[in-house]
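Some notes on the structure that comes next.
Note that one protein chain of the assembly has been removed; the remaining protein chains are unaltered in position.
Right, chain A next:
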């Protein structure tokens, strides 16, 4: 049985796994990371979305062995202590969840979406979240939340950017 080393939400695990074990089952059944749920078996619903080395993946479509040597962030690893991630806050503020089953995956996918476009239009958000299904909200408030989260994330990172710009200006 292959032995893998994987970091999940900042903790390093060494596990002997069957080659066929899905990453999502490693997370849920072996590591007790039940914050990441499973909504389908075909990679359609996106409920199980996590970050694998900074990129969103559907953890039902990734084998645990493929995560060997990698860093996984789940919904449980987003907050800093009691300080929620801006996207978590935005989902709460905009009432972007009802039953909440799709929410972990939706939040992870939304954060990933902003890597490409930190200030997405409504259309960009809708297309970017195509792989994450929600049955409760009709998506209106999810779209609002993602755009709100994006604004808050860019405001938060603005001081860093300003600093960077300053450095760039000084360099020549």
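In this section, a contact is a pair of C-beta atoms (placed from the backbone, for glycine too) under 8 Å apart; a residue touches a chain by one contact, two chains touch by 3 or more; residues count from 1.
The working rule: contacts and distances are computed from a predicted model.
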>> Which of the following is the UniProt-recorded protein name of the chain this complex doesn't show: "ECF subfamily RNA polymerase sigma-24 subunit", "Formate hydrogenlyase", "Peptide/nickel transport system ATP-binding protein" or "Carbon-monoxide dehydrogenase large subunit"?
In response: "Carbon-monoxide dehydrogenase large subunit"
> If the hidden chain were put back, which of A:2, A:69 or A:100 would touch it?
Replying inline: A:100
>> Tell me which stretches of chain A touch the chain missing from the display.
In response: 18, 20-21, 25, 28-29, 32-42, 44-45, 47, 74-76, 78-79, 84, 88, 91-93, 95, 97-104, 107, 122, 125-127, 129-143
